[in-house]
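All protein chains but one are shown at their positions in the complex.
Each chain carries a letter (A, B, C, D and E) given by its place in the written order, and its residues are counted from 1.
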């Protein structure tokens, strides 16, 4: 079965993606690439208003716990993949956790998240949840979850493996997929498409900024949004004019 | 089958309703009129702390999308009811969207909401969700949803019709029903009852303000809340006295 | 917004579809026509083992009930669309009901279903549920629902309109779409595709019958299922041989 | 069947618990006492950032309402357990409400919560929800719920009994159990374990504060978190040194 | 708070109810008595085709289990209300169990159900589930549940009390309420209304039998169902004629 080979994320692409909303990116993936299942469903960010999270995925997979295996003694071992994920997820990456959707045990707590932040990791995403969310909010690292999950991890979750393709919140996440997260949610971009998607999404974002300058002028959406060849020409004149807030798109 | 004839919303009623909580209105609808299903279930507001939303409903109905119909080409047509709803919902009204509860596609995005606000629409309600919610929050127009729905509309939703009776979050909404929304949620008032409901809810709200002046005095709820004839007399003395914060209701 | 024009269902197509499983049809719609949302999700048949249901859809739409409108007096009116649907759904058609997924009130009861059967209607589908399901089972008309819904209809549902496009169990159903239902569930076929889909699904079904003759011979799925050019040739030899149960596909 | 005898909550224990997170307490209950179901699932606080809620539970049990019993006349009686709970829950306690998980009727409104606060009650917890949540947020009393529930109580809920063991959000709550709630959620501690749990949780919390001083130094979690004998010795040196923020745990 | 005083179930009423469907009874409760929440939602019978279950309710309430209380030692005590319920539920009654909707532990197993049957109890209803359902099916006692629940009871459930008002599947069940269950589901009738409800439901059932004789004659529902004064007169002529299957209602 074909598996994608990860393409490294370059700085230009990262820079563009940091300026594009998750929903705009999801739209580009759909319209340009026919990918309809890129948006991780049902997740929310622990703290709103942070800078956008962008980075290649590093994955951790949990399965349900079993009492004879998931003892505290085993949990404390240094080869526990849960602990290894925190120490081994590369700087600049995003840790993506497949918790099978369970919030009955914590996918991580504040100290783990603090260590990730200190190591330069860009964010953490789980389809389960975290403990210590008030403290995680204070840390300022983007953290996405389905819901709070304060009980101890081994009550419900067994850390099984690192760097495998996983399912997270209904979406396939392959190691290296570029993960973008903001206050709206999280989207996964196949890494070989990231540069192209970033360019198109950036242009689309800028076009929407142009549209926003026209709304206060009382223009209808017709002929403006979605864009038409005429309005795209207006947009290019707006760009050429230095993107002024008071631009009159219809002026000859 | 009988259908209600919409009664226009007058300014006095609108003014009273702007001072009444959604839950107080729901209570009046139940106790005075036997209407138990007026409260839209499971919705929350994108941004709290905004002034209360009040206006007659203008409705848009979605059905699920089908790939051969819900193409981007069709989506961009000017007779698309989704786009028409944004341009045709009258100023002073509230756009109510029946998305069949689906958050798999956006009921609207920030540019659509910006255009509604610019046109003087009072708010937007969907039993699905929006894309671009951070940006919608900045716009300051009351917007109510079941959950974020960033994927592009045509992935999941087909806009079918305007101005029809719809179901929204478990409640029948007929065109012209008066919609009131605040940080607690959204309630639909049959338009022919709006003036009466507003008057009663306003009195009830004022009575509760009176009760709030008595709580710090250490009075029990008995004989005070729910009101009794004696406490209603106290209330009228409080009103007559100019609604002072330090009123002693029990004083002779 | 483009709407499909219904194409009548001819007897040949009906006859082929009566021999094809709902899941095989859904597969053809996906692979040949890119339609991924044709299968009505979460429905089950009241009585298993009946002949397959095939017919064009006739639709009824409910919205939530409101106590002042959905009185028993209104319910008993002859122009009630609920009652009209039972009397007006054409013979040979399938009545498809959009109940907004609610099982808090009955989409129909046994007497309504008996009348449909007597009139020659082919079946009834709701994304809500029925009352009197034991009696409906005895009638022998295919009836599909999400779950039992014994409470009286007007407790929860208001019949609004006939012959409109509706959403049912997550699928768009346009009037005239060809509905096929069996013990696995229900699929909706755009009417202009029905003849082509029927032909392909019939061939696929027959091919699977051929495969079933090879399984007891111990053949692996490789080279057999999904089919290959070689195995398709075997299949044609099997057809030419009169479709014998003991056919040796690999024989030269 | 054995029932626990409540042990009063002493001031020392209360003081320690006010410094311990709900998730840390849940961990202690699991690891020391084998209690895996102490965390109330799916609840959130109406207003974040308040001081931690600590107090023995006082319970109220609702069952579903029935129209002939749950009239407004009955609701207004002074012996209504709903109203009695507000007047009788002792100061320093937490009112815990078993609403059977229903948000179809309010477990309490702002005036009831204001009266609880005025009486010195420490907080209110329901597995249903409240009406008037914006106003409850302003009051500043910790209030935990599953979701907003603005409809009038008697639409859905019948107050049955006080001071009984109840189930709340999937957890057994016996009268007198010590309830701790913060922005993460709510945990119930068997009262006879409260003093021991408080001591252990306090030490664990302080240990985590120590760990937080080491993260910025770039130390890995190995040998630090979860703690080892060596790191526990570091911790004691940190305590002895006056808990300085810039402590070098590894220094000899 | 007013509580209903149970009225004993007489043999005439029991005999009539045994001939009336649960959904017909729910309709009578709504239309005659304004009771809209009598139907237990989401339950199904372990084995279909059994005679209808009728009897006054005897109630058992569970709360969630706690590991230190719900030990096997405690479970085996003779004063365990779970075991007492099986031995004390009176013959002719129906055991109704409030399991808080949990199927994480068994509400009962086959030996308990066998003992109930041997003691003359009429049936068992839980909003949780049973273990040993194949064996329960063989016993032939009507047993209603939300879903299978094979894990041992003390994993999840603590038996707390007998003969209290409970909530079960969203419905208030007071001790002595008359419970009727068949293949459609379960309805609870306030005991003081049982005789009247039985009489009306019986007449309605017989009227529907009359309607069923008219459907094969090709009559429309108009003027027949719901009944009119004219059709009620036909019905009485049918009764007078000995309820013949081939009755011509329209004949002069």
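The rule is short, and it goes like this: contacts are C-beta pairs under 8 Å (C-beta built on N, C-alpha and C of every residue); 3 or more make two chains touch, one makes a residue touch a chain.
The structure presented is a predicted model; accordingly, all values stated were derived computationally and were not measured.
Of the chains displayed, those contacted by the omitted chain across the entire assembly are A, C, E. Check E:15, E:51, E:90 or E:134 against the missing chain and you find that the one touching it is E:134. Within the full complex, the residue among E:4, E:21, E:64 or E:109 touching the omitted chain is E:109. Within the set A:11, A:67 or A:246, the residue that contacts the chain not displayed is A:67. Interface note: of A:17, A:35, A:112 or A:187, the residue touching the hidden chain in the full complex is A:35. Listed for chain A, the residues touching the missing chain in the whole complex are 1-4, 33-37, 62-69, 74, 77, 79-81, 100-102, 158-161, 164-167, 170-172, 190.
Across the interface with the omitted chain, chain E contributes residues 72, 75-76, 78, 83, 86-87, 103-104, 106, 109-112, 114-115, 118, 131-135, 147-148, 150-152, 155. In the full complex, chain C touches the hidden chain at residues 21-23, 26-27, 30-31, 36, 39, 41-42, 44, 48, 182-185, 187, 208, 211-212, 215-216, 218, 220-222, 225-226.
Note that only the chains that are shown with their structure count from here on.
Shared contact partners of chain C and chain D, listed by label, are B, E. Common partners of chain B and chain D, by the touch rule above, are A. Path length between chain B and chain C in the chain contact graph, taken as the least number of steps between touching chains: 1.
In terms of the distance between Cα centroids, chain A is separated most widely from E. Residue numbering at the chain C/chain E interface overlaps only partly, since under half of the positions present are found in both copies. Put simply, the C-alpha centre of chain A and that of chain D have 33 angstrom between them.
Chain D and chain E, compared by their mean Cα positions, are separated by 38 Å. In chain E, the residues touching two or more other chains are 36.
Viewed as a network of touching protein chains, the structure does not reduce to a path, ring, star or complete graph. Of all possible chain pairings, those that touch are A-B, A-D, B-C, B-D, C-E, D-E.
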